[in-house]
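To start, the structure itself, in C-alpha cells.
The other protein chains are all here in position, but one chain of the complex has been omitted.
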Amino acid sequence: MSELSVRFAGIPFKNPVTVASGTFAFGREYVDFFDLSRLGGIAVKGLTYTERQGNRPPRIAETPMGMLNSIGLQNPGYRAFIETELPWLRRFDTVLIANITGATPREYAEMAEALGGAGLDLIEINVSCPNVKEGGALFGASAGGITEVVTACRRATDAKLMVKLSPNVTDIAEMAKAAEAAGADALSLINTLLGMRIDIATRRPILGNNLGGLSGPAVRPVAVRMVYQVAQAVRLPILGMGGIATADDALEFLLAGATAVAVGTATIVDPLAPIRVLEGLERHLHSTGESVGDIIGAVQMN
Amino acid sequence: MSELSVRFAGIPFKNPVTVASGTFAFGREYVDFFDLSRLGGIAVKGLTYTERQGNRPPRIAETPMGMLNSIGLQNPGYRAFIETELPWLRRFDTVLIANITGATPREYAEMAEALGGAGLDLIEINVSCPNVKEGGALFGASAGGITEVVTACRRATDAKLMVKLSPNVTDIAEMAKAAEAAGADALSLINTLLGMRIDIATRRPILGNNLGGLSGPAVRPVAVRMVYQVAQAVRLPILGMGGIATADDALEFLLAGATAVAVGTATIVDPLAPIRVLEGLERHLHSTGESVGDIIGAVQMN
Amino acid sequence: MPPILEQGTIRRAERLCHNVIDLRIESPRIAREVQPGQFVHIKCADDLLLRRPISVCDVEDGQLRLIVEVAGAGTRWLYGRRAGEVLDLLGPLGDRGFPTPDARGGPVLLLGGGCGVAPLLLAAKCSPVAVDMVMGFTEKCRVIMEQDFKSCCRSLTVCTDDGSYGTAGFVSQAALRLLEQEDYQAVFSCGSMAMLKSVVQAVERADIPCYLSLDERMGCGLGACLGCAVKLRGEGGAEHYGHVCKQGPVFELREVVWDV
Partner (left out) sequence: MPPILEQGTIRRAERLCHNVIDLRIESPRIAREVQPGQFVHIKCADDLLLRRPISVCDVEDGQLRLIVEVAGAGTRWLYGRRAGEVLDLLGPLGDRGFPTPDARGGPVLLLGGGCGVAPLLLAAKCSPVAVDMVMGFTEKCRVIMEQDFKSCCRSLTVCTDDGSYGTAGFVSQAALRLLEQEDYQAVFSCGSMAMLKSVVQAVERADIPCYLSLDERMGCGLGACLGCAVKLRGEGGAEHYGHVCKQGPVFELREVVWDV
C-alpha cells in the first residue's frame, strides 16, 4: 500500500483526492487535461429520477473568493447516466461515486438500488442541494428528513451509502448522527452555503433563480470546522470538501478528520487543480515520511 | 430630512451607516481618523455582566477574504462602560447602541434595564457570540432561547431592543419571528459564521480558542441572503451587516431589506471604511436622485 | 482541438480608447488552433476567483489579439496589463465559432457593436467570400478597429448612435439597407444584448442564417459546470438548456429561445 492510499468505507482509494459532484460533469471535459485514473475518485454530476433542465440563467455569480451557483441539477436522469456515461467512465481506474437527489425517499431508494446494481462503488445521497424546490435540502435540513431518506436507501441496496450534508443547519453533528444511525457508510461535507447577490444597477438578484449555493475558498473555514465537529460526533469516514484549492487546504481537512477530500470549485477555475492537490500531498508526505493515515484526524486542539 | 436619514425602530438616524459591535471598541481609537458624529450610529464592544478578559491568543486568523476571531468578549463589564465610556461617547451626535451578552436571561435583563436607564438609544441583544461558553450563541441557536432572553429584556426595560441573530442556524426566519413575537423592536444580522483554521505545520488550530467567528467579504452573500429572508418574514427593521466594505455592498443590503447597515471587519482593515461607505452612498443617492427609503427592500426578484 | 492551458506573455498592450485595450499575447499553442468566434478564458487578479471569457480577435505569428473593454473588476485588471506581463490562459474554447462561409455562396454580412466587433475580424479574415461589415459605437471617440476591418472587408459602414462619426443610427438600421440590396449567404453578429435583439428583429425577416455570439456568465468554460446556460430549441421544437461555452459561443438565431 502506498503512503497515499486510504480505505474509505471499506473501499480502497489509491489516493484521497476526489473531485466534487457537479464540478466535473461526467468527466469527459477533463480527459484532455489529465488521466482520470490518477484521481482517488470521481463524484459525477448530481442525478435525479428523471431528466432535469436545471434553473434559468444566469446560474453563476462571483463573490469575494467564492462563487454562487444555481445550476439546479441539470442532468439526463439516472437511467441515462447508467446507459450512456457509466460504461465510458468505467475505463478509468478510479472510484466512481454517484450523486443522487430525489423528490421523495422512494425516488432516492430506487436510484440507489439501480446504481448499486449497476456497480457504482459509492452512492452519495445529496440531501443538501439548495437549488431545487423538491427534495434536496428539504430533507437535509432536519435529522428526521435525513433518517427518512437514508433508511429508504439502506433498505433498497447493499451498496455503500455516503450522505452529503448541508452546512445550512444549526447542528451539523446532529445531522451526522442521524445519518449514521440510519445506516450510512460514510459522510461527505460540505455542500454549498445558501447565499444571494444583488446587482445594484438592475436591483435584481444576479442569479436567475435568485438564491444560490456558495462555494470556493471563502467557505473553507466553515467547512473545516464542520468536518472537525462531525469527526468528533460519529465514527463514519468523512469526505471533506469546501474551498480546497491546494495541498495545504487538503491537509487542513485531513487533520480535521476527513479520510478523503474533494476538489470542487477550484477545478472550475483550474482544470488541473485536483492533480496539483494530489502532487502537493505526495510531496508533503515524502517530506515528512508519513502516510495519509498518519494525518487523518491528527489535529491537536489548543 | 436629508435623503440619507432613516427612522429605525422609531429612532432617527442621520444616515444608515453604523459600525459593528466589537470592531470599533468604544470609539476612542477612531477619533484620530474622523469625527464620530458623522456616523449614523455606533455599536460598542459587546458588554457582559462582569468584566471579562476574553480568550487566550492567538485570537485572529486570516482566511480567504475573511477573518476568524475568537476575542471572547473582552470588556470591562457593563457598569464600567456606563461609568467610564458612556459619558465620553455622549459628546458625539450619533445613535449609541449597547451590545450585551449575558450568561442567563436574568443577566441580559439586568443589563438591558441599566443601559436603558442610562439613556442608551438602542440595546443590541447579542444571542450569537460564538466565542463564549455560557450564554451568547447558546440562546441564539433556538427560537426558544431567543424568546426567553428577549422576553426577559422586554419586561425589564422600555428601551428599544434589537436582537442580533446568529447565522449558524437552519432557519433564520424562524429566529427572527421568535424575536418579533417576544417584543423586539429591531433585528441585526449577521453575527459571525462559526469556523476553524488549522496550522498544518503545528497541526493545531491557529486560534487559541480553536474555533472562531468568520467575518468579512467572504460571508457577504450569506448575509445578504439572510437579510432578505428575514425582511420577508417579519416587519421589524433590520440592521444589515456581514462583509460590507463599500457603498455598493451597503446598497445590496438595503435593497435586500435592511433599513441601516453596519461596517465591521472593513474598519479593522481601513479605519476610514465607514466614512467611505457613507460618502459612496451619498454620491449614489445624488446621482439617482433618491433617498435611502426608496432603496430599502427595493430588490425585484427574478 | 482540445483546450490548452498556456501562460501567454503580453507582447503589446495598446489603449484603443478610454477603457478599451488591445492586447497581443504570445501564446503559440492556443494560436495554432483557434477558429473565428472562439474565446480564451483568462485568470485575472488574485482576488478574483473565476476566469473571464474574451473572444480571440485575431491571430498572427503565434500571437493572440484580444480587445478588452472595462466592464467590471476583471476587465479593469486586464486593462491595466502591460507588455512583458504573463496571463494564465485556457483556450481555445467553444465547439462552435462562426462557420466558414460557403466559397460558392453569396457574400457575408458582419454586424458588430462596441467591443463585439472584435471576434468578427478573424471571421472576416478567414472568409473565402466577400464580407461587408457594419460596426456601431455610441459616439466617435469609441470607434475602434476601423483600419483593421477596412483592409479585409469589401465594404465597411461605421455607425454612431449620436451621428458624431460615420452614419448616424444603429447597426440594425444600416443592416436592413444592406440586406435589401444584396443576397447574403449569412449574417454574423456580436455585440451587447440590446444590439443583438435589434439585429435579430432586422434579420428575422430576411430568410438567411444568422449566427450570433452570445454572452453568459461562465464558470469552467469547458461544459462541465453547466453554469452558462442558454435556452435552445431542439430538433422537435422542444426547449432545453444548452451551454454557451461548449455548444457555442456562436448560435444560429433560430435555435435560441429569446426569453428575456
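By letter and in written order, the chains are A, B and C; residue numbering begins at 1 in each of them.
The rule is short, and it goes like this: contacts are C-beta pairs under 8 Å (C-beta built on N, C-alpha and C of every residue); 3 or more make two chains touch, one makes a residue touch a chain.
Here the structure is a predicted model, which is why all the values come from computation and not from measurement.
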Self-check item: Contacts of the hidden chain among displayed chains
Solution: B, C
Quiz item: Of B:G135, B:G216, B:G257 or B:P274, which one is in contact with the hidden chain?
Solution: B:G216
Exercise. Based on the whole complex, identify which of A:A43, A:M65, A:L86 or A:A176 touches the chain you can't see.
Key: A:M65
Practice problem: In the full complex, which bits of subunit B touch the chain not displayed? Write them out. | Solution: 22-25, 29-30, 32-33, 45, 53-67, 69, 71, 74, 206, 216-217, 265, 267-272
Quiz item: Where does subunit C touch the missing chain, residue by residue?
Solution: 45-47
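Heads up, the rule we're going with is that only the chains that are shown with their structure count from here on.
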Self-check item: Chain at the geometric heart of the assembly (C-alpha centres)
Solution: A
Quiz item: Taking each chain's centre as its mean C-alpha position, how far apart are subunit B and subunit C in Å?
Solution: 47
Practice problem: State, to the nearest whole Å, the distance from the C-alpha centre of subunit A to the C-alpha centre of subunit B. | Solution: 33
Quiz item: On subunit B, where are the residues touching two or more other chains?
Solution: 65
Quiz item: On subunit C, where are the residues touching two or more other chains?
Solution: 47
